[in-house]
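All protein chains but one are shown at their positions in the complex.
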Amino acid sequence: MLDIIDEPHEMLLDNYISNIKRKKWENNYTIAEETVKLFRHFIDTIKWSTTKELLNQLRDYGMKITSALPLQFIVGNIVRRILNIIREEYIDARKNTEEEIDLQDSLHKIVSSEDDIDDYNTIVPELKLSIFEHLDEFQVEIESSNEDIAKQALEHIHSNEIILTVGKSSEVEMFLKKAAKDRTFEVFVTECAPLNHGRQLALNLSKHKIQSTLIPDSTMFGIMSRVNKVIIGVDSVMANGGLRTFNGCHAVSLAAAHYSVPVIVLAPMYKLSSRYLCSYNQDAFNEFVSPDGVLNYSDSVVSKVDVYNPTYDYVPPENVTLFISNNGGHSPSYVYRLLSEIYHPLDYDLSIH
Amino acid sequence: MLKEEVSRYYSDIMEKEPDVSASIAAISTLLKLLEHDKSETVQELDLNLQSAVEVITNTSFRVTGVSSGCALFMRFITFAKLDNITFADCKKVMLDRGKVFLKKLTEARNKVAKITLPFFVDGINILTHSKSRVVLEAMKLAVNSQKRFHVYVSESAPDKSGIEMYNCLKKLSIPCTLILDSAVGYIMERVDMVMVGAECVVESGGIINKIGSCTMAICAKELKKPFYVLTESYKFSRMYPLNQKDLPNNFKYTANNLNDDNLLNAHPSVDYTHPSYISLLFTDLGILMPSAVSDELIKLYL
């Protein structure tokens, strides 16, 4: 835990970045929580009088951490979400209307020549309080996202189903455990070499009396014809509805498409990212970790061979049937709308003021 | 303003400013009409505008672009009408807003180019079809940002607009290759993505573009290459073609051919590309999925 009080902001940022880089905070959930805490502290301690100043300062900080951690999409997501919260609260306070405010650019706005460039310059009293309230709600949303997703489990799993899942995801685990209370079904878990975290999931599920079978990655296609559903968790959801998920999931989604098996993706809203996959070369997309798990360093040929160990896989949106997030199910073609609700287009590029 | 004047004004713009798209030219013409209009009531104004729209449509070579622009302008007028009480006030507001409106639209192309920039990865091969000013603008910006890429342009018979595009690219010193329209299937495995403009974006999310775009899109889908459409938002139209046959005739054929009775012998100049073949639309409203187009249109018209 960071000792947040009274440290200069640069120190806090550095600590935050190094904690993530050194894998002290490994999973997305922890990173999300810590980011919210950090930014809440910033909003508290930055000297600001107009919202514009606050936004600029936060965008600066956001720019620093996203450029220091380009492969952690979750950081950018949370930063943009917080900026959007501030904008929403500001406009809410200014307009004082009951109407739903759409911050997005649209044809409608162009045609009616509305005042879309709001300067955010007027001073609004009590803005800080309302921002903090909203941030609290956001934190609660993050904490309860897994449960909210799990609540929908019974709508998607029927009895005697055979479900396939890949690797270990906390959302999927909770989802299946919730469903197992009322339904009996079987689960096939692929091991996901070389880290083999599928093993842990299989053990956990079996402890909850869910019939689970552990299979190595190579067996996946062979049994796919008998699987009823594929349920996977993700690292993040890209803006076009594609997924950034565990390695091997692309093969799983292709096999599922081959046998017309629905692919259900469990993704809480904070994993929705505004980024697109620009090229299949994946330089800015994939994280490569130690090749030791693939080919041992003690192997004689290791100096003459290129060994890759990518962590993530890109799954295109055509292979995804359904997204389940904490506020319900969506089709991949609707992701653009969800994005527009939680992020503001001006925040997509944090470098511009 | 008389019909001839409208027609002359419009043709003037089209000839003297080739960089301006047909929609923008139509909208400026209509704004000009608004300025010089001497009508006393809203209804009279409406009638005048309607007839002007007809004139423009008939004069124009490219009907597709004009129709959406005119529809947008009429909607703009409708919005302006609702706010004000006296006609004089109304007109003043309209003129003011009109200038802002036009300004926004002319900036749209630059916005699109900026949004497309991250997708130009070094070493990429791009396939494009016919001449699109938006695509040209995007490539210009990419080259100025030190990106290196190669462009394959298809000839796009019969008006050889592909050759024009090729010459423009050469002037910008972008490495490019001119290919036959029939070579699209052959070249598709070599390119990394397809980028085209659009004359009109329809409610389904599909596009109406120079003939040959549909073939390119189907080929790209088969070989799993992304198919990107670069377009400004004023090209969104409320039409919903069901298939190629469902496109209005005045889109497909020029005015000369329409006089012939037997259209089977004429070559259509545009075709309709189904939204399932389109990966992403780059507009000044942001990067959209084809399903978002309908969303936008609903927000505007309903």
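Per-chain residue numbering starts at 1, and chain names A and B are given in the order in which the chains are listed.
Just so we're on the same page, contacts are C-beta pairs under 8 Å (C-beta built on N, C-alpha and C of every residue); 3 or more make two chains touch, one makes a residue touch a chain.
Definition applied: contacts and distances are computed from a predicted model.
Enquirer: Out of "Translation initiation factor eIF2B subunit delta", "Nucleoporin NDC1", "Ubiquitin-fold modifier-conjugating enzyme 1" or "Molybdopterin synthase catalytic subunit", which one is the UniProt protein name for the chain not included here?
Expert: Of the names offered in "Translation initiation factor eIF2B subunit delta", "Nucleoporin NDC1", "Ubiquitin-fold modifier-conjugating enzyme 1" or "Molybdopterin synthase catalytic subunit", the one UniProt assigns to the missing chain is "Translation initiation factor eIF2B subunit delta".
Enquirer: For a quick check of understanding: of A:Arg94, A:Arg199 or A:Arg337, which residue touches the chain that isn't displayed?
Expert: That would be A:Arg199, which touches the missing chain.
Enquirer: For chain B, which positions touch the chain that isn't shown here?
Expert: Residues 189, 223-224 of chain B touch the chain absent from view.
Enquirer: Spell out the interface residues on chain A facing the chain that's missing from view.
Expert: Residue positions of chain A that touch the missing chain: 191-194, 196, 199, 202-203, 205-207, 209-223, 225-226, 246-248, 250-251, 254-255, 258, 280-282, 286, 294-295, 299-301, 304-310, 313-314.
Basically, only the chains that are shown with their structure count from here on.
Enquirer: In angstrom, rounded to a whole number, how far apart do the mean CA points of chain A and chain B lie?
Expert: 36
Enquirer: Which of the residues in chain B end up touching chain A in this complex?
Expert: 72, 75-76, 79, 97, 100-101, 104-105, 118-119, 121, 124, 192, 233-234, 236, 279-280, 284-292, 295-297, 299-300
Enquirer: Touching chain B in the complex: which residues of chain A?
Expert: For this pair, the touching residues of chain A are 102, 104-108, 110-113, 239-241, 276, 278-281, 333-337, 345.
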